[in-house]
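Rather than the whole complex, this shows some of its chains in their spots.
Chain naming follows the written order as A, B and C, and within any one chain the residues start at number 1.
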């Protein structure tokens, strides 16, 4: 068993280091991760420029690209041996509801779909996590289950872990993505030279966050596990659209 | 009716200019687009740095960010008046099957989902399109239909137009996304200083490209129209996953 | 006579366009300029990544690099025919005193030193110049003199033009670089997520700005022309240093 690890916080992130240490007793681990923070990179892929990869003293390979670049390179030739699975994380910060659209962590896992094997994105629901070991234990539990009872080959799991000691975690829940309100307005400011700049505002508050959603599960102390689509077709609209187009 | 236009080829792209000209008889048009080529930017959002917007002589606003940044800014405060709809494109190059995951054009339309109104991504199936006016006519047709027979408020359409004269287009088809084979291997090379660099390889050949797919429709001379999911939850796996987690 | 034009404000800048129009009656003009604003790029050269060049409708070639990259490419192979001289500008904003160290405009001219022919950097002493035609006339005057009475082959001139109508310009002065006070302190701020960011502060006020300096000349309504060193050796310290090292 050979597991590829990546993230979007960069190869120096504590969450990634903790994950690599935690999973090395289960499998051979290769780490290919961005050389710096690439949060919110989504599935962006670097086509216009070449990438450079460098192996660091601890064996991690850093790449001057996005999370998707890292996993893409790793599974299309950078690594001598193709990995059997992809784990992305442990992200410092939640990836809940609409967040998954932008998340570089989820994107790293998504790029693993080429493998036709399970890929798992793991995030701590705190941007300054105090209980990384809880997420490491969660990762180990999920990996063990995947080894014992394999899931469909193309499954992609989005896992969010409350920032609590393991003993306070109430269990695992299968959830759907909730939804946020529209993002907060863009923040207009001036640079020191008096010219206008814009900062993307904070994400919207939770809108659809009731029982069954990922938002709800983590708020109640559960690990949220959401299965994600790889096929973005909206099948239930195909017939309607067919009629509409005539 | 106020339509926001964006793209991922940049504000100077012929496809964008043609689209703006083509739709201006239907509605008020605002263009907010990247200041340079941002193909394959996916839904990446710039959180770490501020953005700058500048209105050009032709009224277009260029932003030094991703397609998602452009639409996000436009609908969260940059424009005085909120748009009613988003059109992204006309992209120089197809966005079929797995491509939509990486596409900045599709991402620009996706970001329009905040509006709760239809968003449309339009691409020419050629990176050097000879029949942009065909795609302009397609855009006009779709817009006219949306005005006449509104669709569900949160629909996102991914439209691909064969690079053919309008007279040779056989019609419109409602399609699902096809699928590509695994991408070609990463291309290893050396820079002039002798150090190894990697280029992301070409996308894989079409794998699932039979009747019903977007690949098939455009190959047969049809405009392909695919409805896309905004909710990435894989609902049919929720129960299985629930059991698996116990 | 074939003159290469470049700048650091980008290929769309009014100053560059005005300069190209102004000099085309004197010589064949090639423009190779950055695809976007690259102010304060100094002599930075892109070694790690490849560059892309694209010819625009007006004949200008834009490059996704620094001013130095642009001139370097132009005179080492991008242009079929080697230029005989380099003009950089017209910069929107002064390049006086310590500014020349950081200036991309001066750097573009400096890179022209490979030609062993005069290179000229021209700047308007206003970031929103109202009298670009004055600087165009200055450029023409200097070019005419260079043609009539050639200077030493490796001369580099840094020209600053007051933002005044031509009739109000009092003449040309040969000047030395003045000096600024230490830059204003770094400006500490917070991004919208509460994290600390730093903006480089404004340049210091003029310190050494008396008669003879470039600061003084422009303040008096003169065009300032400063000859610059290509050889950075501090010759008058060589003997002292020799002794000190023993």
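In this text, contacts are C-beta pairs under 8 Å (C-beta built on N, C-alpha and C of every residue); 3 or more make two chains touch, one makes a residue touch a chain.
Everything numeric in this text was worked out from a predicted model, so none of it was measured.
Please state the number of copies in the whole complex; 3 are the ones shown in place.
4
Following the convention adopted for this analysis, only the chains that are shown with their structure count from here on.
Mean of the CA atoms for each chain, then the mean for all of them together: which chain is nearest?
Of the chains present, the most centrally placed is B.
Taking CA centroids for every chain, report which one is farthest away from chain C.
Of all chains, A has its centre farthest from that of chain C.
Which whole number of Å gives the spacing of the CA centres of chain B and chain C?
40
Centre to centre, by mean C-alpha position, how many angstrom separate chain A and chain C?
46
With chain centres taken as the means of their Cα atoms, state the distance from chain A to chain B in Å.
Here chain A and chain B have centroids separated by 23 Å.
Could you list the positions in chain C whose residues touch two or more of the other chains?
Only 48, 191, 193 qualify.
Under the touch definition given earlier, write down the residues of chain B that touch chain C in their complex.
Those residues of chain B that touch chain C are 35-36, 47-48, 50, 64, 191, 193.
Which residues, counting only chain C, touch chain A once they are in their complex?
48-50, 52, 187, 191-193, 199, 201-202
Going by the contact rule set out above, which residues of chain B touch chain A in the complex?
For chain B paired with chain A, touching residues are 37, 39-48, 50-53, 66, 68-69, 72-73, 76-78, 100-102, 104, 107, 110, 114, 145, 149, 151-152, 155-157, 172-177, 179, 182-186, 188-189, 191, 195-201, 225-229, 231-235, 237-242, 244-245.
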